[in-house]
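Below: one structure in structure tokens.
Of the protein chains in this complex, all but one are displayed in their positions.
Each chain carries a letter (A and B) given by its place in the written order, and its residues are counted from 1.
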Amino acid sequence: MAGSAPELEAVIGLEIHVQLSTRTKMFCGCELSFGDEPNVHTCPVCLAHPGVLPVPNEQAIRYALQIGLALDCEIAPRSIFHRKNYFYPDSPKAYQISQYDIPICGPGRLGDVRIHRAHLEEDAAKLVHVGESGRIHGSGASLVDFNRGGTPLVEIVTEPDLRGAAEAAEWARLLRETVRQLGVSDVNMEEGSLRVDANVSVRPAGSEELGTKTELKNMNSFRFLQRGIEAELARQREVIAAGGRISQETLHFDPRTGDLTPLRSKEEAHDYRYFPEPDLVPLAPTEEMLREAREALPELPAARAERYESELGLEAEPAALLAREPEVATYFEAVCEAAGAAAGDEARAVSPRMVANWVTGELTATLRQREAEEDFTDPTVPAPSLARVVALVAGKKISHGSGKQVLAALVEQGGDPDEIVEREGLAQMAADDGELEGIVAAAVEANPDAAEKVREGNQKAIGAIVGHVMRETKGRADGGEVNRLIRAKLGL
Amino acid sequence: MIDRGQVLHVARLARLRLSDEEVDRMTEELSGILSHVDRIGQMDLEGVEPTAHVVALENVLRADEPRPSLPREKALEPAPEPVDGTFRVPSPQAAEA
Partner (left out) sequence: MSDLLQLSVAEAAARISARDLTAEEYFAAWQAAAESDELNAYLWSLTDADVYEVEQGPLGGVPVAVKDIFCTEGSPTTAGSRILEGYRPPYTATAVRLLDRAGARVLGKTNMDEFAMGSSNENSAYGPVLNPWDRGRVPGGSSGGSAAVVAGGLAPCAIGTDTGGSIRQPASLCGIVGLKPTYGAISRYGMIAFASSLDQCGPLTRDVTDAALMLAALQGRDPMDSTSVGIEGGIAAPSREDLSGLRFGVPVQLDGDAIDSGVREVFEATLKRIEELGGEIAEVSLPSSELGISAYYVLAPAEASSNLARYDGVRYGMRAEVDGDLTEMYEATRSAGFGPEVKRRIMLGTYALSSGYYDAYYGQAQKVRTRIAEDFIGAFSEVDFVVTPTSPSVAFGLGEKTDDPLAMYLNDFFTVPMSLAGIPAISIPAGLAEPEGGGTRLPVGFQVAAPAFAEQSLLEAAYALEQGIGFEREVAPLRPWNGGAA
């Protein structure tokens, strides 16, 4: 053994294609279609007849600006289109109109990952292979459907900042949610409105240089993305461990078999002969366009999570969870607001952190037991009601367990929290109520061994006495209070 | 200037098939043209902006309003091989031995 191999770290970058949900195509007025009969949304322009010319879709530009702003990108004051030349039946002009060295969006950031650039381009048509391909000379054909050809795309390229497959999939989910909330795309991986390719390489840990990267394509779910990257990382590590070198290639991951197979490249020499598109004039986003794009941005997940953490004191995980679901987040904020507006000491005891725990914890669990999916814009438990439940618990008017009961009742039948407490007799036994003291005294007497152990220093033994009290009070006593009373009774 | 190998490479990029005779002729003709065209290399153009666009226009855009598409029959009418509403072409896969 010559010595152990240096540890290899993963270096991953993502290339994301987002299909924009405009009404018409990028360069012509044909409507975007989904699942229609082939070739019913075409025109001389997107069929690349002789003499036609492209004219850019204004809405696509606006959507691209929104994406760029959401990713904190530098917006280029002037960007141009380029032709990317290659022959393939899904590319009717035999060039794709894209952006090359002067894209509309420059460097930016989303979460922990830096964005390298984002640009506009048009989607290719759809090619369906039929018949036997490969084996018999001349047989095998493809059928082309140009409905999709010309759909506006924004291509987002990250820096290779990701260090693992799970991290990459998680970040991809964040990106998806961010773009979804902009309302500029369906971002559905299965339908193809979101496509994620990964550039994967490894290098000795601590090294600054980049290893040779391979490109993984055609993973159409976040899970497959993760597994594909995992598989490729494993493969690369194996190759290097065996003394081999990684060759730059494009690979297809088959999730069923776990196999990675090299893909045939479209343009053998990869010489796209880029040159500026003479049929289109430059884009120079105006102050007004930028302002409108900025105003169109909702509060996005990353910013919202940040706000929840820093301003509302939430912990990272619930903050991220809520931030990813805007309807739930809005509900959460409504509950906080209702609690803040309510009168009484108990209301003042409510913190956003508590509300977050109730919303993401108990409420979600209770709702999940029902058949139908909850619509938080029309919630089963109105915000003021949940706020009241949380306040009652925070103010020790009812126990946490009782709170759950009230919530269950609210979900089941609705009603008023205080009335439910009254009706079910859930009011917490007051600590200075003689009744509780009496029950505590009786419990201590009924558990002499436990009492002895506690006096001797065994803290855990108090549980038996607490349990006795809880049973007697049907859970209406506050656990902390009971503990205190028992210890007081034991003279500790 | 330009040699046979380059001519064959360029022909492949351009999806043109040239006979041997054509390759020879093309090599000679292109070399002649390129020797004239190469003059542009003699000019010192450091710092000169290339003209990407002749008209000084920006932001010429189109409203996101649908325009009628071609009826499918019309779209497929000029097609050399229309099949079931699609354009049929030989498979991109090269024949394997």
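Operating definition for what follows: a residue touches a chain if its C-beta (ideal position, glycine included) is under 8 Å from a C-beta of that chain, and two chains touch if they have at least 3 such contacts.
Computed from a predicted structure; not experimentally measured.
Chemist: Of the residues A:G35, A:G51, A:G243 or A:P448, I need the one that contacts the missing chain.
Modeler: Candidates A:G35, A:G51, A:G243 or A:P448; residue touching the omitted chain: A:G51.
Chemist: Using the document's definition of touch, tell me which of A:D279, A:E419 or A:E435 contacts the absent chain.
Modeler: Candidates A:D279, A:E419 or A:E435; residue touching the omitted chain: A:D279.
Chemist: Among B:G5, B:G32 or B:P66, choose the residue that contacts the chain missing from this document, as touch is defined above.
Modeler: B:G32
Chemist: Residue by residue, what part of chain A touches the chain that was omitted?
Modeler: So the residues of chain A touching the unseen chain are 44, 47-56, 83, 85, 87, 89, 92-95, 137-138, 140, 142, 144, 269, 271, 273-275, 278-281.
Chemist: List the chain B residues touching the unshown chain?
Modeler: Its contact residues with the unshown chain are 2, 6-7, 10-11, 13-18, 22, 26, 29-30, 32-34, 36-41, 43, 45, 48-55, 57, 60, 62, 70, 74-75, 77-81, 87, 89-95.
Just so it is clear, only the chains that are shown with their structure count from here on.
Chemist: Note which residues of chain A are touching chain B in the complex, please.
Modeler: Going through chain A, the ones touching chain B are 22-24, 28-31, 37-44, 47, 55-61, 78, 80, 87-89, 127-129, 131, 133-146, 264, 268-269, 271, 273, 276, 278, 280-286.
Chemist: Flag every residue of chain B that touches chain A in the complex, lowest number first.
Modeler: Of all residues in chain B, those touching chain A are 9, 12-13, 15, 52-53, 55, 57-67, 69-70, 72, 75-76, 83-93, 95-96.
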